[in-house]
Structure formats: structure tokens, C-alpha cells
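Incomplete set of chains, arranged as in the complex.
We call the chains A, B and C, going by the order they appear; numbering starts again at 1 in every chain.
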Amino acid sequence: GSASTDSTPAAGGGASTQGSAGSPPALSGTVTVLAAASLTNSFDVIKTEFEAANPGVTVEVSYGSTATLVQQVNNGAPANVLASAGQSAIEPLQKNLVKGSSVFATNVLEIAVPPANPADVTSINDLGKPTVKVVLCADTVPCGKAAAATFTKARVVPNVVSKEIDVKATLAKVTLDEADAAVVYHSDVVAANGAVKGIEIPSQYNTTLRYPIVTLSDEAATRAFVAFVLSSKGLMTVQSFGLGAP
Amino acid sequence: MNRLDGLDAHIVLPRGAFDLDVNLAAEPGETIGVLGPNGGGKTTTVLALAGVLPLASGHVQVGGRVWDDGRKRLAPEQRDVGLMLADALLFPHLRAVDNVAYGPRSRGDGKAAARERARAELARVGLAEQGESRPRELSSGQAARVSLARALATDPALLLLDEPLAALDPDTRARTRSDLAGRLTTYEGVTVLVTHDPLDALTIADRLVFIEGGRVSQAGTPTQVLHEPRSPYVATVVGLNLYAAHGDSRGHVALDHGESLTTTDGAEGRVWATIPPSAVALHRRRPEGSPRNAWLLRVCDVTRQGQSARVGLEGALSLTAEITLQSVTELDLQVGQQLWAAVKATEVRTYPR
Amino acid sequence: MRWRSRAALGVPALLALLLLVVPLLALLAQADWRRIPSDLATPTVLPALRLSLTTTSITAALCVLLGTPLAWLLARSNHPATTWLRALLTVPLVLPPVVGGVALLLTWGRNGLIGSHLAPFGVQIPFTTVAVVLAETFVAMPYYVLAVEGSMRGLDTRLESVARTLGASDLRYLRTVAIPLVLPGIAGGLALAWARALGEFGATITFAGNFQGRTQTLPLLVYVELEGDPAVATSISIMLLAVSVLVLGLLRGRWLR
């Protein structure tokens, strides 16, 4: 078990002021991190870097959909840190479990089309054509909420054939060439690595999504890990995978 | 010996529309032969004794132990009972010898001892060689003999055999019948042998019980039953013509169905009257002389039986005659023919109903 | 002796029951029962319930119509290849649901093995209710086929000998004797398959998408609501349980002993 209760009160939002590594008392223990599936690549790197800097600490990361992660925390799963894609997803989190929360990245929406672009989509306005099959995230999911806001602002009514339960499923419809276009995050287009083509959405319509990292316990190692993510090194790592600065 | 040491049972149990209510009793070492028409309740009786079917009321007591008395009921495995049903019901995945060893093993014997016992039992039913065979490799008759060996291998206090010889060919049946009879003479428990074959019953059983329609229609020693059948079914089994009748003091017997007989026997009131088939003489013309009973009847059925023939006759009364094959030729017997049947008054036996 | 025998059977059976039933009780215990009626009045629930019941019914019918002959042919074949065919039929159970959905897209999608031949006729399967049925059939039919095949193998082959000498063809024997005799097996397999189809999620979301009234079945709605309001999701799940227990209880009460 990694969860031993520390009586020291939480450091609140001040975590970002702490310096990285190098503090004399060597840290030890395990930090259990729950991270949104879309953070897989970046957090794999952060885990390696943090463990290299703190040889006594083991970081264990579990990736899943944010809703699943929130359920786990609410139902007493022993986690120390939760990194979510979007603020709204962590709203159901029981407040008494949250020891601290900071934004560590942002993301913007982007249109993804198959590399061949069969429907000839060039701008968000093209998504209003009845011949273009569009998939979006479900309205309850952060990317779905954001997309809905964007379409409202752009005054476009898309021909939606499916509202997928998460970004991954949304993107898959385009990579498999079943849908003509999808609205996903910029980072997803980057991660797809050429399997889809990205088409930017102008910033006046776009919605910015903030990624919070939530501290769930007070051990030193946990605090150090959160601080590491929020350090410039951590932020750079995250941004190298297509996310924006907080 | 005390009856309580043997079998004392009163079995009451409904089975769908059918209900059974029979008493059975036997002393240790005795064999009860149970006979009866199809659907009479024989198998049901056997299953109730084994504890497989629960009694509705009544009791079962064997060897001084109460197996069932309404309050307490022993499970089949707590009863010291051996059961063999009409189907062999061998455990299909076990070799013959392991089928037979199953009982001794279940009752705590070691593997080697149980197998040794099993081999001995198999040898007794003439299957010493088949020990390693799987049930599906055995013919139906061999399977039945393995099943018999299995039921005998636990030396039960009550041995229940439901038509154990039904599937055997005549040769093996005769052999197994005498094996079985021999085995039972040294066996100290009670045997209940259900059978359709009167020969089995007469040669093996000490007492016979006939179950018809869920009730005991007759019970007694083979001699009693042979001489004084008390139901049409029993009469057929022992091979006598039987009539329900009313006798008076002058040897006049009025059959319930209408005809009348003359007898030298003196039972009065409600009686059973019997005529042995061999006492029926058949004639083409009305016989003259001594026979006091004679009827013109129609031949409805002739079956040859070894050196003689059984002739079924219908008319004023139903009568079976047993005549020699020679007579068959002389009479030029044919189904549908009218013949005179004559019976001497001395051959008609009557006894109270 | 009897007591030991009972304990030796009863204790593990009880443990098995606990493993399976306690989580359900926990779910029920945690639900906010007063909220359930209003949760279920959400306008998305009724279409999803209707869609779930329709598609699973069609799936069940497909299982019976297509799966029964397959089970029968498997049951009577002694060819060594049958073993491997049967193993192959188990694959849809093993496939991670999302991969199953991808496989279906690769088959029925507009560039798929079969779908590419349908596209010229204007037939598009993904994102339609047909896709939901295909996904459910893909995951549920193996259960049906395997269960029914098992029962059919248990039939006394001598009954078939007798029926055939009486003049019955294969088909007639199957229809008049084999199927009536394995009815409990069929009902059991159908129950399994129906339940599996009702709970189907991964392949459906991947292959058919999630569109209200057309492809959004109850499990998809539950998932979507988990992101929104987990309490609503629990309420819907409990209704899903109730529906399935009711249907299965009635089905079994009627067709099984």
C-alpha cells in the first residue's frame, strides 16, 4: 500500500513555486498516477524522466478514460495523482478527496479528415454540407461540449452521423475512413502520426480546453511528482506532444 | 428369527395419478418375488425401498434398523441396500471391474481390496474376462450381468433386483438364474426380486407378492399361489383357468359371468374356481360319459409350447386348454373352429374368495 | 458424513455466489433510489431502451435462425477440423471489444471486404441500426452456437436412427425431434446470447457509433452518462439489470425446468 496519511496540510496552488529535483532528503515510495488515455505518450516520458531524477521513487501510471478514472478515485481506489483532459471531466470528483489542482496544459479543437480528404473539407464551414459525414464526441464529453460551443460560434450545423463516447473512438472513424471529418483536439491529430490530416479551426470559433493535474494525497513524493509536471521541463515534455502551454 | 430382523415395510406413495399402498415383509435370508402387470407399481416399490423415492407415509425397517418411519429418513447411501434396475445403468466411463468395485470403494474398502472383490463378483456372473471392458463394449446381456455383480458386491442387507434377468439370453439366463439362486441361499439379507418370468419367481423366491394397480392382489408361498390364485393376472402367471363364482353345498358352482360348473370340491359361498388347462379335453363332437362340464367354444388362439400346445377358447366362458401336439393333428385344430371342451368335475377346484 | 458432504459443496458454492452477487448488491445499495424515477425520465432513456430491446430481439432471432443449423452441423460432424472451427467461433469472445468493432468496420465499412461491394448500391452499414445488430450478433452468436451444440451432442443417437427409419429426413428429424428435445439447451443458449447482446458495448460504439435513437443502446447511454452524471448512469444500469433479470427469469421459468 502506498497511501499513508500525512498530517501536513496541503500546499494548495503553491506547488508551482517549488523548484525541481535536487532537494537533499532523498524521496522514496510509489506515486500512483491516473492519467487520461490521450496523455499516454507524454506521461510515459514524464514517468521515465522523473524516475531518473528520483531513483527512490517508482511512478505507476494507469491510463483510462477520465470518467473511469474519476469513478476509481471516488470509489476509494488508492491513487495519488489524477491528470485529466479537461476541467469539466473532473467535476464529479468528490471535493474532500482533492488536495490541490493546477492546470498543466491546454488544447484546442481541430478538424481531422482522412489523408485523402474524400469530402474535400477545407474549413469549418464545409462541415455544414449535408454530404459530409461528421463525427463528434458525445455532448457529455469535454471535446463534445467544446465542439458544440464552436459550431454555435461559427453558426454551422454539421451533418453528424455519430456522437462518439471519447476522442479515441471519434478519431478512429476517420482513420478507418468511415467518416469524412471529425472534430478532435490538436494533440490527437499530432498523435495520429499521419493517419489523419488536421485542418485548423480559427481561434474566434475555437474553444480552449484546460488540463488539470489533481493532487489526491500529501506524501512528499507525490508533491514532487506534481511539481515535476508543472516544472518547465515537464511542461516542455507535454508540449512536445502537441499540447499548449497552460 | 424375529420378523424385525428382516424386512418390514408399508409403502404409501402417490406418483402422479397412480398411487401405491403395499405391505412387504420377509425374514432374513428370504427372497420375495414381486410380480405384476406392467405399470402395476413394482419399480416404484423398489425405488421407495431404496430411499430414492420418498414415502408419503408408512415405514421401512430392515435388519432391525429403521430406514424410514415418517420422522427420520435415511438417505439411500445410508441404507445397506443393493439396487439393480431393468436397465443395466453402468457408469459409462468406468471399466466393468471398476463399476463393480464402486460399491466397496464407496463403503470404504481400499482400492486393491475392492478390485479383488469386484473380480470375484464378475467371475461369478461369468465375466472374468470382461473386467477391463468399457460398458459400451459390452453387449446388453453382459452389461446386465455386470450390473448384477455390482449390486451384489456390497453384501447389502436388502437386495433389490428389478427384472435382473430380463436382458439375458436363455442360455445365460438359466446359468445366471441358478448362480443367483445359489448365491441367495448363502446370502443372509432379504432379497426383493421383481420379475416377469414366473420361472424366476418359482425357482428363486420363498414368497411371492403380486402387485396390481398399486395394491397387493395376492401374497403367499409359491405353492399357495400355484394352487390358489386369487386374481386373473395371477392365474395367467401360474397357468390356470380362474373364475370368480358362487358355490353351493351340492357341488354346483355359478360363475359370476353366467355359466355354471359342477365340482366335487365343497367350498360354499363366494369362491374362486380353477381348471388346469391340462384337464381340458377337446372333442369334435359332444363328449358322452363322465365329464360333467362341457361347452361348445371357438378356438381363438393356438401357441405351441415345447411338446404341447396351448389352445385359447372363447364362448360361454374363456378357457385355455393344454393338449399334445398329436391331438392338435388329430383335431386338425384351426383358429375360428368350434370345439367341445370337457372338464371332469374332479378337476374343478374351488376355494373361498 | 452427510454434513461434511454438504459443507464441501455448499461452502465453495456460496463463495461463488458471493463473488457474483455481492457486487450487484453493492451497486443497488449505493443507488439513490428516490432519484431513479426522475433519472429514467430523461428523454434519452426511452429511445435507448427501445433500441436495445429491438436490436437484441433481432439478434436473438438471427441466433436461432442461423445459429441452430450451424450448431447442428457442428454437433454431428466428427471431422478433426470441427475442433478448430469451434475454437475459431470462440474468438469473438476473446477479441477486445474495440478490436472487434474495428474488424467489423474492416468488413462492412465503405472500404471493407464486404462493405466495398455494397457501397455502389448505396448501402451504407456503419452508423445505422443494422450495424448495431451486426455487432451484437458478432459477439453474441458464438455463445448460442456453442451452448446449443453442446446440448445437441447429448442426444441419444438411437433416437435419430429410429426417426430416420420412420422416413424422417435430416431436416425433419432436426425440426420434430432434435430441437424439441434440446429446447432447454436452446433457451439457455438464447438467454446467454441475449444477455451478452444487451450488455454489448465496445464493438457497437466502434462499429455503429453512438447516435441517439439510431445506434445509442442502453450501455452506450450509460457510458455517456458516466461522463456527465454518474448517478444517472447508475440508475440506467439498475434498470438494465431489472429488465434483464425479468426477461431471463420469465424465459427460463417458461422454457427451462
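Descriptive notes on the structure:
Keep in mind that, in the parts below, a residue touches a chain if its C-beta (ideal position, glycine included) is under 8 Å from a C-beta of that chain, and two chains touch if they have at least 3 such contacts.
Please read all numbers here as calculations on a predicted model, not as lab measurements.
The assembly described by this file has a subunit formula of A x1, B x2, C x2.
Methods note: only the chains that are shown with their structure count from here on.
Note: the chain lying farthest from subunit B is A, by mean C-alpha position. Chain-level centrality, scored on Cα centres against the all-protein Cα centre, points to C. Each chain gets one centre point, the mean of its Cα atoms, and the points for subunit A and subunit C are 35 Å apart.
If each chain is reduced to the centroid of its CA atoms, subunit A and subunit B end up 87 Å from each other. Residues of subunit A in contact with at least two other chains: none. Listed for subunit B are no residues, as none touches two or more other chains. Every residue of subunit A that touches subunit C in the complex is listed here, in rising order: 65-68, 70-71, 74, 89, 92, 133, 135, 138-141, 160-165, 169, 172-173, 176-178. On subunit C, the positions that touch subunit A within their shared complex are 98, 102, 105-106, 109-111, 126-127, 205-206, 208-212, 215, 220, 223-230.
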